[in-house]
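Left out: one protein chain. Kept in place: all the others.
For reference, chains read A and B in written order, and residue numbers begin at 1 within each chain.
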Amino acid sequence: MASGRASFSVTKQPLFAFVAAICIFALYLPIATYVAFAFNSSGTGSQWESFTIKWFVKAWQNSEIQQAALLSAEIAAVAATLATAMATLAAIATTRTSPYRGQTFTYAIINQPLIVPEIVTAVALLIFFARIKVWTDYTGLAYLIAAHTAFCIPFAYLPIRARLEGMDLTLETAAADLYANGWRTFRYVTLPLLWPGIIAGYMLAFVISLDDVVITEFVKSSGQDTLPTFMLGQIRRSITPELNAAATGFFALSVFAVTVFYVINRKRSQQQ
Amino acid sequence: MTLATPDEKPCDAVNVHSLSKTFGSGDALVSALNDVSVSIKHNEFFTLLGPSGCGKTTLLRLIAGFDYASAGSIFLHGKDVAHLPPFRRPINTVFQNYALFPHMTVAQNIGFGLRMLGWTKADIDQRVGEMLRLVRMENLRARSTNQISGGQQQRVALARALAPRPKVLLLDEPLSALDYKLRKDMQVELKRMQAETGITFIFVTHDQEEALTMSDRIAVMNGGRILQVGSPREIYSAPASRFVAGFIGESNFLPCEVTGRNHKETQVRLADSSKTILAHASEIETGTKATLAIRPEDAFVAYKQGEGVFSALVEDVVFFGAGVHLRVKLGSGARFLIQTQDSSLRCPPQPADVIQVSFKTESARLLVN
Partner (left out) sequence: MAPDLSVARLRQKRELRVRWLLTAPALATIIIASVGPLLIVLLFSFMMKGEFGDVKYWQFSFDGWISLFFERDPIDDRFGFAAANFQIIWRSVKLSMLTTVITLSLGFPTAYVIATRTEKSRELWLLLITIPFWTNLLIRTFAVQEVIRNEGLINRTLRSLGVIDQPLQMLFTDGAVLAGLAYVYFPLMVLPIYASLERLDRRLLEAGYDLYAKRVQVLWYIVLPLAKPGIIAGSILVFIPSIGAYVTPRVLGGGKNMMLGNLIEQQFGQARDWPFGSALSIALLIVVTFSMLVYVRYASQSSRGSNG
């Protein structure tokens, strides 16, 4: 006389699966709505008319959107590169070592951008750069790049550090035993093994920079719109379907980046 | 929920009928238990013994309620429990890794089941005190569970499982993580506790020595089946199969052929030496090939003329304190182990010596192939 199920489920809790399903549904519903309207030929979503990609085309051709997207990408590329480079050096210096004087201080500083609310940093930079602008008359991109690099560093640092900590220290000892000096050990042993972590850090920093709204909004000079600040400015007027399309494109980019990340991680853990 | 009286006439503590359990599906179908039936009596220390993967833990989990059987039935005090979830079966488990709640103290762990059953605080406190005395840990009442040693954790797990006065206590290799001395001590403790409480203990282990020491009855399992059930003496001296003979203690196996039998004894001819000996009565037909199982302690070096059953070449002599192990090689190339006392050897054999080996024919067991 056997029962239908194979075993007593120790982990089942009443209603939990239901709540979880609703949450995941609710999580994607707004995004799905948004994406759907970007393909809706009648403009933002009152009625569904027909499928079209004309808004994407229009968005692609809109010069303001183009400029903003380009600027976003530029800043992200530069900031992510700088941040990743600095974070790599910092990670190498602070990981896999017995505690040294000032290590806690270093951690505190590196993690600081993660702890402080963005609005506070934004305001602080506004004041600071305003002063410098008055002194030097410079209103170029350097402010934005500096600001972005600063808050990207902790995001690049975390995966690099994680990867470093998981690395086998004896490999570098073996390299030293085989006559490789510091630099060569780094170049031929550490760096190749560290590479996936560096890529992960770069991607993370890039996405974070692309996404930033608040700090960019406060630090930018006029005419320097990134895609997010451009969209923020547009909400005073109604949401145009081109904007919708641009935002959907953005979303697709994020999904792509995260999925690639996930697949790479999957492959790596499978190999191991 | 009360640990109610059975609703049928008095009977076995646990009754398992034709129980089967399969995991997976299609190509990956694994049969963990195959048509297992056994009756476990009240107030019995019953052991499930077997190598890893034999199904003993699966059987235990089915009785506890963590897994449901693919076929067959389980009766507890005459009541069918196969469809009940674990918290409705008056059975408690001592887990192999103890599974003590890390966020509760020793006392809170022990009282947990009572709390779930709705006992009053006063009753819980009293019972927890009783249990602490039973396992001799009164002064550790308020300790956190990660501040006590492995042996102490084991006793807390035991106390926790005994506190709700279950009808049956299941123990899943509870001593495997303890060091040798502690293990020996706990074996005595557990036996004492079972006798004192009168609760049926179902004990799972792969250590045959442990099983022999502690049990009233043993069920030897292999490959998802129960091969033999009996008292330690029965299992040891009258193993029913080659596996049981080899798994419990040591056995030497001699191929032979039945050349004659009557109601009192069986005549077999040994393949190794063509000598004929008389073994115990059996049902095996004349002319069948069989196996004779001989325990090393029943074998000895023969000094009297004609006493030896076969000659053998000494390969190794190992003194292990309580006796001597003689490892010898027979003419057929098969290995044979003799366990004997130093004092019964006239001149201690050396490797490369040829000796005459004999054994107590009344202790030899005849097994079908």
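Here is the rule we go by: contacts are C-beta pairs under 8 Å (C-beta built on N, C-alpha and C of every residue); 3 or more make two chains touch, one makes a residue touch a chain.
Remember, it's a predicted structure, so these values are computed and weren't measured experimentally.
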item: Touching the absent chain when the full complex is considered, from A:Phe16, A:Tyr138 or A:Trp195; value: A:Phe16
item: Listed residues A:Ala6, A:Met86 or A:Ile264, member touching the removed chain; value: A:Met86
item: Residue of A:Leu70, A:Val116, A:Leu171 or A:Leu191 in touch with the missing chain, whole complex considered; value: A:Val116
item: Chain not shown: contacting residue from A:Tyr138, A:Trp195 or A:Tyr262; value: A:Tyr262
item: Hidden partner chain, residues of chain A it touches; value: 8, 10-17, 19-20, 23-24, 26-31, 33-34, 37, 44-46, 82, 85-87, 89-90, 92-94, 97, 100-102, 106, 109-110, 112-113, 115-128, 130-131, 146-147, 149-151, 153, 157, 207, 210-211, 213-214, 218, 228, 231-232, 235, 239, 247, 250-251, 254-255, 257-259, 262, 266
item: Footprint left on chain B by the chain that the document does not show; value: 1, 64-66, 85-87, 91-93, 95, 97, 99-103, 112-113, 115-117, 144, 146-147, 160-161, 164
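Keep this in mind: only the chains that are shown with their structure count from here on.
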item: Parts of chain A lying in touch with chain B, wherever the complex brings them together; value: 1-3, 5-8, 10
item: Footprint of chain A on chain B - complex, ascending; value: 23, 65-73, 80, 82-83, 85-86
